[in-house]
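This structure is in structure tokens; I'll ask about it shortly.
A single protein chain has been omitted; all remaining protein chains appear in their positions.
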Amino acid sequence: MITLASDFGSPYPAAMRGVVCSRTDARIEDIAHDFPRQDVRAAAFWLREVVPYFPPATHCVVVDPGVGTDRGAVVVEAGGHRLVAPDNGVVVPTARRLADGEKFAVWDLAYDDEALASSTFHGRDLFAPAAATVHDVEAVEDLERCSPTDEWVDLTFPEPDLGEAGATGEVLVVDDFGNAVTNVPGRVLNGRDAVTVDDQRVPVRDAYAERPAGDRLVTVGSHGNVELAVNQGRGDDAFGVEVGDAVDLAW
Amino acid sequence: MITLASDFGSPYPAAMRGVVCSRTDARIEDIAHDFPRQDVRAAAFWLREVVPYFPPATHCVVVDPGVGTDRGAVVVEAGGHRLVAPDNGVVVPTARRLADGEKFAVWDLAYDDEALASSTFHGRDLFAPAAATVHDVEAVEDLERCSPTDEWVDLTFPEPDLGEAGATGEVLVVDDFGNAVTNVPGRVLNGRDAVTVDDQRVPVRDAYAERPAGDRLVTVGSHGNVELAVNQGRGDDAFGVEVGDAVDLAW
Partner (left out) sequence: MITLASDFGSPYPAAMRGVVCSRTDARIEDIAHDFPRQDVRAAAFWLREVVPYFPPATHCVVVDPGVGTDRGAVVVEAGGHRLVAPDNGVVVPTARRLADGEKFAVWDLAYDDEALASSTFHGRDLFAPAAATVHDVEAVEDLERCSPTDEWVDLTFPEPDLGEAGATGEVLVVDDFGNAVTNVPGRVLNGRDAVTVDDQRVPVRDAYAERPAGDRLVTVGSHGNVELAVNQGRGDDAFGVEVGDAVDLAW
């Protein structure tokens, strides 16, 4: 199985799909093609939350603001999965999650920029064909163009500041429902009925519907992090936050 | 075959897809993941219009404003199809349509809320795994966690008021083209060349393009209901209606 993920919107992913179908009979499943545009960190977050639910597969990921520059391309193997992506860290948190504390392997994927059909669409011209090849090969090290490397671009999420009296974190992503997902681990809410967010007490609840429609709550999202939410409404609007904003929680 | 339908937008459905792929080799097809957010009735309408075109399959439907509360989960069997969904009525009109006047079977799908990985994403943690199981089992009654029930949440669409001089109905949904789909059956337009909508005569036509671009018409949509439309424009804007609004038609 090959999965495809990008920030391409439509219809560019169809060209990637065509390229993959032309080269392998592998089943294709989409992860998403509407990751926030050119936001490597947001894509890295969502991939880490979604990819581990798949059975071992080759995941072709293209969120690539550096397309056409000298940024490299990588193949990563972790937990039985293979990831093919630009070397900008976008698949690193996923690899760490899949490796589950073990080491994961990274190869530099060599390519000749001049030989590609375009300098603006490596999803179609570099990553999709590479993913088909990586999927079909027995072992990644059998590919001549793949060289083991320790020189890859890392990506980590900011650490929250956890204290006795509260926690300070950051909004990592906002989902389509408007839930503002922070980097604060959900366990800090254990046993609490409410927390103070920006000087206002807000109920802590397990489910959105435990609050009246339109009312704010703080909850633990499906990713295990603290989430600022509104039942049947948008948490980002109600809390006045967007990606990258600091979030102060006081007990 | 397993189909997936939700109001999750992106990328949450990919986690459901991963869960299904991890548990069964069944082919997966998407129905839609952009149903109007938490609008159970709208999803129920669209599912009724779309699901019957599929060959017998297991349909996993998650439009679930009550996620994490004590609302139940159901498995429904009708016309050779199986439906797995929250017990909020979202699949009931589809089941009725599939059953075509016959009875359909409903099982309560038992689950342990405490044992699920999240209280906010039952699509991933409850319904997707259940759909894989329901798909693969010979008979639903073979599943220990499924108990036949007559106590399920019903959902019906409002009945229009059909008279000699006209009809009064309601806008059930607005599609992506802006066509306002009512609950008035299309047969009331038989033989009519125009009807009065809100004191204005509007032509009745079989095809959008039978009117100049930008002009209003009343037509019978692909679902068989009366639709307020504009050729190459948005009917909801031109008629000033939205979901839930009353629509008065006079002959």
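Things worth noting here:
Think of it as A and B in the order they're written, each chain with its own count starting at 1.
Methods note: a residue touches a chain if its C-beta (ideal position, glycine included) is under 8 Å from a C-beta of that chain, and two chains touch if they have at least 3 such contacts.
Keep in mind that this is a model prediction, so the values were computed, not measured.
Checked against the hidden chain, the listed residues B:D108, B:D175 or B:D198 yield one contact partner: B:D175. Interface note for the absent chain: among A:V19, A:L109 or A:V226, the touching residue is A:V19. Only one of A:P52, A:G66, A:G79 or A:P203 touches the chain withheld from this view, namely A:G66. Which of B:A139, B:A165 or B:A207 touches the hidden chain is settled by the complete complex: it is B:A207. In the full complex, subunit A touches the omitted chain through residues 8-12, 14-15, 17-19, 21-22, 28, 37-38, 65-69, 117-121, 124-125. By the touch criterion stated above, the residues of subunit B touching the omitted chain are 1, 3, 5, 29-35, 46, 49-55, 57, 175-177, 206-210, 219-222, 224, 227, 232.
As a working rule, only the chains that are shown with their structure count from here on.
Annotation: 31 Å between the Cα-based centres of subunit A and subunit B.
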